[in-house]
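One chain of protein is taken out of this complex; the other chains stay put.
Labels for the chains are A and B, by order of writing; each one numbers its residues from 1.
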Amino acid sequence: MAKTSQKATSRPARTIPFAGYIALIPFLLVIIGYELLPLAQLVIDAFIGKESGALGLENFIKVFTTPLYQQSIVNSVWISIVSAIVGIVVAFLAARFAYESSPRVRNAFTMVLNMMSNFSGVPLAFAFMILMGNSGVLTLLGQQWGIPFLADFDLYTGQGLLILYIYFQIPLATLLLLPAFSGIRKEWREAATILQASSAVYWFRIVIPNLMPSILGTLSVLFSNALAAYATAYAVVMNNYALLPLQITSKFKGDVQIDAATGGALACVLIILMVVCTLINNYFTKRASKGREIV
Amino acid sequence: MSYIEFHDVVKRFGDNTVLDHISFGIEKGDLVTLLGPSGCGKSTLLRCLSGLEQVSEGRIMLDGADITEVPASKRNIGMVFQQYSLFPNMTVERNIAFGLKMQKVAQDVIDRKVREAIDMVELTGKEKAYPANLSGGQQQRAALARSIVTEPAVLLLDEPLSAIDAKLRKSLQARIREIQQELGLTTIFVTHDQDEAMVMSDVIQLFHAGRIEQAGSPVEVYTKPVSEFAASFIGSYNQLSRDEFQTMTGADVPAGHVVAVRPETIGITPDAPTPADAAGCHVVHGTVVGSTPRGNVLRYTVRVGAVTLRVDALFRSFHMFDPGQDVYLSIPKHDCLNIPEGALRSAA
Partner (left out) sequence: MSTKAKAAAPAKKTPLAAKIFLAIVAIYLLVPFATTFIYSLFVEWTDILPSGFTLRNYIELFGNMTFWASIGRTLVLCLISVAITIVLLLLAMYVVVAVNRKLGRFMQFACMIPYALQGVILSIGIISLYTGTGTLLSNRMVMLFGAYTILVLPYIYQGIRNALNAIDANMLIQAAEMLGCGRFRAYVQVVLPNIVSGILVSSLLAESIIFGDFVLANNIAGTNYQNIQVFLQANMGKSSGLSSAIVVVIFVVVAIVTGIVLKMQNGSQKTAKE
């Protein structure tokens, strides 16, 4: 006894090996409780058959054979792809022009982008109802002036949602693309000019290939963003449209009984779509950026 | 028994052995330089002594006590890092006072000591400045003051001048050496710059691949490299293989050795030297290939047969040779060092 205590005093205490890790515990608990376990719960829900209660693909088979769910997947993918592509095209042009403008114009434009990128979800849906709803301002104007596109525009359908989705993709896409443009060196243009390249050649052979990794990365963000968007769609069409997030949520909430099995399977489909999108993007980004730094 | 002793210190990072059984002692009051190329383990040894890294094997003794397992904050060792180690949210004054506050020194004592330290590193007038508003040199002087104000048992300097421009570096080298001698502070200085090591050290420990290649005073290390590696790292030795040297001079060289000759020991003359001048020298005939001025010395490149030699000569007008000119070189025999090939122990 005396011996050990003497030893302890003669050798100054080294820090306890795992004491430093204590600070990690609260974070781990929250991550496990509210990120990993809920995710695991959904996966478990998905693989336990609704009717049979057995482990298997029953729920997935149901999801892929029921017309409503098939339509939801198709609609979600379609609206995400279209809105992402329109968004990236507008954003590319906008970023390009912003990059060529004076700092004053560019700052003002960036300001608008930043402010309007927050304008999404329920408020955005409401604003579009005021604008293009059944008795919306533009709808009435369209009727008075005889513009059929505006007069007959139906916000509460797929095309209506598409307009909304495109709207919230544009500021996000432009904000994501703008930094990439500052990676374009002035010297490239000068070198291209000296080598007698036309403007089109300069853009298509030099600028766009160099921006490709950023463009693909942005496209992937836009796709996932649209795929998972819920508030905007819910505020406009409630649950009355075949769209993945709406269908998933309705299985866990609302008037009908909770159907975690189908909801879990649909959620898994949504997650798989996002993962696939990310993987495809990673693959192309790697190819596009091979051997050079990403701007 | 030395003031600091390393006993068989081994440090591994995964499978990579960074320090391979290092043992040596450091005497109290000395300034010892750990010199070597980057990745040779010199910084790691310093960090093991500081306590910021734990050794994998071996023991470290400080003033007779085993400090191997003492946490860094309890070792009473001062350290200056490469750069940016000043606390950005504190003024120079408060940075320097930090260590004393940790020791719970009385405020009036802190004030006095901080004042002295600031004077010592010549930062008077910058007490209230924040690090962001100081130049690199000023920051490192503040860092030096911060690490000496607590009167540590040892001062560690981890390439503190590597980020500072050449001219300022010279004056800081001198200032650090002055302060170290004034305080009699045992100091270990890590650098990859051999000139810096020569100027500042009492003892140089030359590192190579996790081992000590050579130890000694700057003069010893400079004039008597023990291996091909040491000769190539210190000075700008001409190194000739055994065959090359034997072909050039006809002299005999032991097997497994190379010959190293410092450029400034070689005489260069337009005509063959007189037998008296040539006494004790190998005299060879060659052609000047080019020359570059290096301060007060002109460095010639001279081709002798298949070998190219570097020769330093003082800058004197009567002694200028043009490229293509034939010259005679006198190489003093006792300055031709036969040294083992490669590095001493790292051949395996």
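Quick notes
The definition used in the following text is that a contact is a pair of C-beta atoms (placed from the backbone, for glycine too) under 8 Å apart; a residue touches a chain by one contact, two chains touch by 3 or more.
These numbers were taken from a predicted model, which means no experiment stands behind them.
Although one chain is omitted from the display, it touches the following shown chains in the full assembly: A, B.
Note that of A:F109, A:Y156, A:W203 or A:F284, the residue touching the chain absent from this view is A:F109. Annotation: of B:P88, B:G250 or B:G324, B:P88 touches the absent chain (contact as defined above). Of the listed positions A:G160, A:G217 or A:G263, the one in contact with the omitted chain in the full complex is A:G263. Counting over the whole complex, subunit A has residues 20-21, 23-24, 26-28, 30-31, 33-35, 37-39, 41-42, 45, 90, 93-94, 97-98, 100-102, 105, 109, 111-116, 118-124, 126-131, 135, 137, 140-141, 144, 167, 170-171, 174, 189-190, 193-194, 199, 224-225, 228, 230-231, 234-235, 245, 248-249, 251-253, 258, 260, 263-264, 267, 270-271, 274, 278 touching the chain that is not drawn.
Residues of subunit B that touch the chain left out of view are 50-52, 71-74, 76-79, 81, 84-89, 98-99, 102-103, 132, 143, 146-147, 150, 156.
Throughout what follows, only the chains that are shown with their structure count from here on.
Separating the CA-averaged centres of subunit A and subunit B is a span of 56 Å.
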